[in-house]
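To keep things clear, I will list the structure first and then write my remarks on it.
Here the complex is missing one protein chain, while the rest keep their positions.
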């Protein structure tokens, strides 16, 4: 865990249209806000999204955030192959890469300094009984790995982040977050 | 007759909507052009004209003309009362004022230095058998009085100035010009 | 005289529509122009005006006031 | 086999419209996604395809080519 | 209400306008400000206020024109091409001296361009893309909180001066989420709207117009407008000066560019470079005096924009030859990164 | 053809455009340029060319957009409010790099204003009233002959650079009659229009567009546009310098204002005042260098406009602090008279 | 003797700027009379067009607004939506309503705005000097159809009231003429009905089209112009009620 006053965490979450990328980003942002960090959240938007990849950028810091745009992230959360190709090369040294190994069947080629977590979130989600919760699993894994904010805080933020009409899904999403966190904790890094 | 190289003659012709003010102005302009002067012609235009007064400004000179707009004319040709009220005060000293005494039944109050010609053009036109030619009569009178360009030149320009479909009126217009010129010549100034 | 009209000659533009519609031929165009230079309509002033207001209804300048003997009122 | 279809699975977006219209139930949605992440349609490859081209006509991606035994030509 | 909410710029702006007493919103969808239209379509009817999805931006600006002429608070929002379509309407608003608020969430141009963030409508906003001599007040927020806060300011300024106020944001500000406090601001003391069309009951007819055919009248109107503009230039300039005391290099930037540049200035200072930032908040009236004053000490100015160079002209006019004015810009949706700005600053520092 | 004809500016411009090879005219009536529409409606069908009276200026500019995209020469004309409505279209023309010609016969504004002459659309024309970073070439004739002559120049420039050329006239130039020679000008050597939509016969498809969604492409396009604009700035500036050799006072004016000012300069010189005139003929590209050079000697500049002060900003940018830049303007349809300008000149002379 | 006909108070006591015999003057009077008879002057907001009638506010003594050419229905929407208690009318020419303002009138009708529209069809652009309007009839000579309007290339006269009548958002559409005393009386009734509908809260737009003379640009005497309406114009624009939902 790095010196907290130095914290300037730049995250990109990227994947495919229906994978809940934006929701994952918003949950991260909400969580960081709850943890009293400065935060910005920036979605990719508009027609770009149609049928293509979706991504969003989250910055959390202890001080004022300059740009909400992230060119070179510290942390990268990747949900499909196309996004891996696009974003992996931009990851900063000593960064963190977490990816969906259910869809990405190869080892990403990144610098040695980068911490990598392969997590089969689609598979885990199916096991959890809700294939749509892969995004929550990966958020849980990220929070656990990064160690700045506790996954509990994310769980606390679920009611705010998830639209009212989906509140019946709160429980399964909570499970998903903890499932991801647990997976990450058990990794031998 | 003033020194020709000094010539910078600024004329305003003004009257009522249907009196042929614009045509009179165009004829003057065409005539001056034929006489190898520099010339500009500027009509009042657009909605202003509707139902109100009409006027136009003609400048002829031996040298390049700066502004086609005339604020203080040397020569003023006035066809109705409203125009007299509006424009007479703007006339330059030593200027020339010619007006339609068929419609204006009073002596205009202008500086003593101004040459004034009252000419009953409406009446003369009726006598000529064409009430619409009052404008041509006053042009003839002006040319005669001013003495810069001969009324003959104006007659020569009629074919160009008058639209083809009205060419049957050429003869009567020619007569009108000469009628005006004659009237002016006979004045005891 | 059952009716009469009063024409506001400074508003009148001499369009002649009142002349056209008057069923009694009570209106003519004057030979003297008004201040603006229009030749306004003129009520003949004979006894024939019925106060029917047709002239007033068509007048684009609403320049005509119509009066009528009170016994036979017309609607405005 | 009177007919068969060839699906361009990289063009296919798995919309399922071909599945809906095939009168012979010859098409299913695959369980394996294509490069873009869509689950494309798959021709069952049984003998029942008539080459009627209904699948191709409704396919928004024009991803289906239809073949037929030459004796009974269908209009394109 | 004074709790921090995580909300995107477009929605923050919409809610802030509502809090500021918005009576009516008129809009036509366009990216990247669709969230405004969507939000308004839900919230305004809830509050029994007016929402109309218009047939076009032309209609939108003219509906605003109608609503504000009756003394109501009304606004529209759009993005670059849509704002271009409003130029005739904006000139009419100026001519009739109506208080309207228009938000432009700028995107890449020219033409259809793209939907990425941009600041290339600066000229249009500050010089008037419409015809005739007129000005609109232009507010340039640099974060979501400001985007929200400037809405009540915009309505107050509009009402106070009977002028159109344009809020100039960009795709990033519209789309990004930040924690924001949305609360009612105290309203300025505002003049009565005795010119408004409320029905001529017990008073003479009111007329809202911009046509003046009689000789000299339109010129008189223009003189009056210019006087008003002068007054605004005197009283309403907003500008942030950041670390300019001992700065040799002064970065001038507004909106999202200023926000990014500020981070860079911090970093550069840590590296020992004497650099500061001036951020015009009102783009018109432009803080020319502030910049001119800074030019007495500063050695060089660096204008940073998301454009090919527009505000830089105002900076040059302000500096008036006292110091060189350099420019760094990204266009067509490109956004200058921290690193790029740093490079520019270092180059300038090296030259000193 | 080379005989002098007495003809009004609007008709001279129309006929000159026809002589320059105009294939199609699209227009919507508006004073003070109605003579163009009327003239075209008669002449174009006579010559078997295209005339369409459009349903609006929006339609007009977009019909021009369509026609020029096929490689034809097309134009529209209007006056201030109508030009405001074309701003989106002009931005699209710029984005798609299409060669169009647009004439603005300016009238008093803002809003409906009046129909008197004006120069208050200078900002709109030179800065781009539309969205995004773009420029149009702006030609400013000062008499009817020039208004005619500039039409072939406008079409040539448009074709050479694939750019919109705006001819900026005013109510006086449009309405006044002067003797004019209308004759065919030699055409510049122009690049082939291989980008035009002529049917994709024996070649690959041509696409005319301005949308570029892929990362960085729109920025690339903008860079290309800026490069083109730089080239035009280098090559195409036109400017009249009149009696500036020993001038201490330099009047800067364009169009009808310049014409009037020139007369005043003559008079003032006769009275012994050292005064000259610089008349920008291209308003964009602006003759900044010429003015800057003159500022080495001149003591003061006086900008004269039919506006509240628009070109004066460009003059200040050009002078860059070397000398004071004063302004005299009339607005809302007012026209500076000879006497008024003289008064300004004398005041400046007295201060020296 | 008693005055049986005189100017109504809402018609200001001044001469107009219209040409002799112009229909705008008649239409103004009908409007003013309607407003007075319905006693709505204090709550009426009127919209002047860009066209010869742009100065309508100089003649009608109610709150009024001048708007961009063609955009009256949008402006009216902005006014009425925010002031449902006011009576809002727009007054538009054929250039204003049927050319540049086509989208706005169709969409105001489409949205069923509660407005009253007085549509002056004089088959010409009057204000700009007599150019062809969408409603110019075939063969009619104008400044921009000097050979007479031809269908091919210039289009058939646009019956925009017929279009508007088929939209569900209009409650009343009627075409009248200002060509004779009888027709003018009918026009007055139609105008009054249109206002009554709005006052009664009818859910949609009411429009009265008035065939109106422009002697100046028809190049006719005022009397001939009236005859031309009756003999020619009504052939292309048949009079009568196109729709009345109440």
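For reference, chains read A, B, C, D, E, F and G in written order, and residue numbers begin at 1 within each chain.
Here is the rule we go by: contacts are C-beta pairs under 8 Å (C-beta built on N, C-alpha and C of every residue); 3 or more make two chains touch, one makes a residue touch a chain.
No experiment lies behind these values; they were computed from the predicted model shown.
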item	value
Residue of F:64, F:94, F:115 or F:244 in touch with the missing chain, whole complex considered	F:64
Sole contact to the chain not displayed, among F:190, F:211 or F:237	F:211
Candidates E:53, E:205, E:226 or E:292 - the one touching the absent chain	E:53
Absent-chain contact - pick from F:186, F:202, F:245 or F:296	F:202
Absent chain, residues of chain G that touch it	99-103, 106-107, 110-112, 134, 151-156, 158-159, 162-163, 166-169, 203
Chain D, residues in touch with the chain not shown (by the definition above)	3-4, 10-11, 13-17, 20-21, 36, 38, 51, 53-54, 56-62, 64-70, 73-76
Residues belonging to chain F that touch the chain removed from view	23-24, 26, 50, 52, 54-56, 58-60, 62-70, 72, 74, 88-89, 92, 96, 197-202, 205-211
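Here is the rule we use: only the chains that are shown with their structure count from here on.
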item	value
Between C-G and B-F, the pair with more C-beta contacts	C-G
Euclidean distance of C-alpha centroids - chain C vs chain D, Å	85
Chain A and chain D: spacing of chain centres that average the CA atoms, whole Å	38
Residues within chain C bordering two or more other chains	13, 36
Chain A, residues touching no fewer than two other chains	47-48
